[in-house]
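Take a look at the structure below.
With one protein chain removed, the remaining protein chains of the complex are shown where they sit.
A and B label the chains in the order they appear, each numbered from 1.
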Amino acid sequence: MHLATEHLTASYHGRPAISNVSLGIRPKAITAVIGPSGCGKSTFLRCLNRMHELSEGGTVEGRVLLDGTDIYGAVDAVDVRRRVGMVFQRPTPFPTMSIHDNVAAGLRVNGVPRRRVSEIVERSLGQAALWDEVKDRLHGSATALSGGQQQRLCIARALATEPEVLLMDEPASALDPIATQRVEELMVTLKQDYTIVVVTHNLQQAARVSDYTGFFYLGDLVEFDDTARMFTNPSDSRTEAYITGRFG
Amino acid sequence: MRPDRAYQAALTGMALLLPALLLALLVELAVNAWPSIDRFGWSFVFTSTWDPVADVYGAGPLIFGTLASSFVALVLAVPLAFSVAIFLSEFAPRWLKRPLGFLVELLAAVPSVVYGLWGIFVLIPFLQGAFGWLPFFQGAFYGNSMLAGGIILAVMVVPYIAAVSREVLNAVPTTQREAALALGATRWEAVWMAVLPYGRAGLVGAVMLGLGRALGETMAVTMVIGNRHDISFSLLQPGYTMAAAIANEFSEATTSLYLSALFEVGLVLFVITVLVNAAARLLVWRTAPGRAVGSRAL
Partner (left out) sequence: MSRGRARRRAVSAIMTGLVGLLSAVAVLPLVLIFSYLMFKGASSLNLAFFLDNPVPAGQTGGGVAHAIVGSGIIVGLAALIGLPVGIGAGIFLAEYGSGRLGWTVRFVADVLNGTPSIIIGIFAWTWIVRPQRHFSGLAGALALAVILVPLVARTTEEMVRLVPHSLREAALALGYPRWRTSLTIVVRTALAGIVTGGLVGVARVAGETAPLLFTALGNLNFSTHVNEPMQALPLQIYVYATGPFPEWHRLAWAASLVLILLVFGLALVARRVAANRYGAG
């Protein structure tokens, strides 16, 4: 397992949003996290890169192991966040920076020497399937891009720091269908090199794209299995009810 | 329908008083300043001779003093005010936010004349003590000085800049902060890289708002700045500002030209503050749109 949680409980002001979650994320695969709104899937994701503790009243119990080491142990949170990257629901390019500088933002912070920056920017934009579209306007404003392009820019930005794991929190929910498709294709390509965990409320997307799926309900991990098996033959009745659309 | 109309008309009437007031203000200033404008033309702004006996007036030192004291005030106030705003919006623990914020607001509530009183009896003796044994500052240091004026203005202006800056920083979307942190930035790096640049237009606006306040401050300044019609580049020398001159000399104005000159000073001051405040508002609205900035009492 690349990433694993052991009895993970995350709370807001003492009230648990997820309880006792233990699962393993396989390397170089896409793991989807699904469930109705409020089930805790985003909270779960944010525990994997120590972002949850930044929320008001956020606390974590249990362990999260990255390559066997507990990230909540004697480890610098800042370091964890470089190794575990995140893409958010809405594209969040830094508006005062150019496209190039946006991708380089994580590099600058981590002290990558300047001569290497440009090549890493090009590589990351290539990985995010955005290079051809922006290579002639690298120094133009990032906010001039379309929504789908901005999201791919954010993906490139996250990839630039060469994370081991990429967390994606409903990355396509703010995008139109064509942009969504491109992001999904991108995810499939990326999984050759990266371990990806994606939260999504779009069941078809989870079925299309992921190798493994975890179903959360009211803060509990109800079922975790191969995507194919879960969608054709779920073990738990609640999973079945959700997947067949009996509740949303 | 009728009562609706009447209600709206009544409210509109009250609202229209505001532009009417502004117009009246402008007209009165201009009309009363006219004799002086007519007589002195542009030399009013550029010459330094202020001679009531000869009835010749040049407001150069006043304009210089106003700008210089405000500049000194900003140099001192901006780092302090920005620190408060950044600390309160990014770093302060929850239990500290309310009390610290309240304390900063109280700074804005202290009346100008009380600042002046403190300036005369505490700040100036302190400055005299601090500088008294430095032999090579130009001129004898009597205490009342541009420096004292600048310091007092800085203290008075900090809460305004801090309050507006804080609103600007709070208006920066959390996702910007989070995006930076998710890249592996430290808390300070996230502020420096994502939050401050996002709000920079508003922050500049906040500073300009502080400038607007500093330009028009009267009582505290006139109590510590020395009130001398003189242009000097030494901070330890006395100076004068437009507002202070009006306060001191308006009731002493013996001739009608004297009075008119003071009105012209008022007109110049008014125009400058209007321009600065208008620019400030436009800049602040870029980041925190529509807020009633600088219009709070505190």
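In this section, a residue touches a chain if its C-beta (ideal position, glycine included) is under 8 Å from a C-beta of that chain, and two chains touch if they have at least 3 such contacts.
All values derive from a computational prediction rather than experimental measurement.
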Contacting the left-out chain in the complete assembly, out of B:Val75, B:Ala130 or B:Val274: B:Val274
Contact partner of the left-out chain, one of B:Ser145, B:Thr218 or B:Ser232: B:Thr218
Selected residue (touches chain absent from view) among B:Ile63, B:Ile86 or B:Val195: B:Ile86
Where the missing chain touches chain B, by residue: 3-4, 6-8, 10-12, 14-19, 21-22, 24-25, 28-29, 32, 79-81, 83-84, 86-88, 91-92, 97-98, 100, 102-107, 109-118, 120-122, 155, 158, 162, 186-189, 209, 212-213, 215-219, 223, 243, 246-247, 250-251, 262-263, 266, 269-270, 273-274, 276-278, 281, 292-298
Residue ranges of chain A at the interface with the undisplayed chain: 76, 78-79, 109-111
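Quick note on the criterion: only the chains that are shown with their structure count from here on.
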Averaged-CA centre spacing for the pair chain B and chain A, given as whole angstrom: 48
Chain A partner contacts - residues on chain B that touch it in the complex: 173, 175-176, 178-186, 189, 193-194, 197-198, 200
Chain B contact footprint on chain A (complex, rising order): 49, 51, 54, 78-79, 81-83, 85-86, 88, 90, 92, 94-97, 105-106, 108-110, 154, 157-158, 161
